[in-house]
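Every protein chain of the complex appears in place save one, which is left out.
Showing chain A:
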Amino acid sequence: MELIIEEISRANKLIGRHKYQGDSLQIGRGYQNDLILSDPHVCAEHLQLRFDNEEQQWYVKDLQTLNGSVNGSGKPMVQEQKLNSGDVIRVGKSLLKFLSPTHPVAHSVKFSRMEHFVEFSGQWWVILGLIAAYTLISAFFNYISIDVREISYSKLFMDSLLESLVIPIWALIFAFIAFINKHEARLRSQIGVTFIIVSLFWVADFFEALFGFNTSDAISVEWLIFAMAVVLTFILLWFNFYIALHQKPARRFKFAAGLTALVYGGVLLISAGDEPEFNPYPEYNAQIMTPGFLLSSGETSEAYVNRSDELFTKAKEAANKKRDD
């Protein structure tokens, strides 16, 4: 009878897969065994397997070893017992999974659009294009912020290039995570996808500027912008994990959401900690853009000042509240 044995690491990684033909099988550290394990906690003769032709059933027995064996239900094996397909037995520090040739396998996974996107992002010409675009956009923003006449263009370009080369470091971290989990690193895909999603933050920044410029304080889009940043961060981490690890969707969601919460929780905590007890300086929205982006027709002075009633009320309430303390 055929039997398949999978050696599994304690982190649930497949180390080796062996296929055997016959009615009996011996496992241990000794060289006379059919399956030779190198784990020092395993005895020279550790497990004895036999196939009962009448019952059409495999049996397994621990050969009274030093450290014993633990069966699928987590209990030490004391006597010969039935071995069903899919059972996992622990010998020493090693895990062995026993499977019959008829053991069912999961459905095959179709190449998803996600996978196509990831593959596409990982191509050399896409990555180079993204680095070039990112560098140019950085260079543009750095250029318009320079407040002196003499500009060192080579320095400007190098600074922008360095800025854009920070992004692959992020990708490298996830490629490394994949590597230590014995998955394909897929560094190029990580770099490409990270570039694309980080660029989306610029789009978010643009909308933040546009709204901040054109709307009054009556319409606050701050929370929307914040939500957008959170969602983008989540998407970025989701893709990073998608590329790095073969996780179940629910687990991947948990990982990405958890890390996003950690990042923004930390950010909020730090900003709350930095808030002074009393701020004598006004904090206001000073967002302006070039006249081309001016979409609002503008409030009249009269309406603007009348609207300030609310400011006075708020300040008065704050003053009264503090006096009650």
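Note that contacts are C-beta pairs under 8 Å (C-beta built on N, C-alpha and C of every residue); 3 or more make two chains touch, one makes a residue touch a chain; residues count from 1.
As a convention for this text, contacts and distances are computed from a predicted model.
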Report summary line: Out of "Trypsin-like peptidase domain-containing protein", "Osmoprotectant transport system permease protein", "Succinate dehydrogenase flavoprotein subunit" or "proton-translocating NAD(P)(+) transhydrogenase", the chain not pictured bears the UniProt name "Trypsin-like peptidase domain-containing protein"
Report summary line: Which of A:73, A:154, A:271 or A:297 touches the missing chain? It is A:297
Query raised in the report: Among A:66, A:148 or A:180, which residue is in touch with the absent chain?
Result: A:148
Report task. List the residues of chain A that touch the chain left out of this view. Result -> 143-150, 213-218, 277-292, 294, 296-302, 304-312, 314-316, 318-319, 322-323
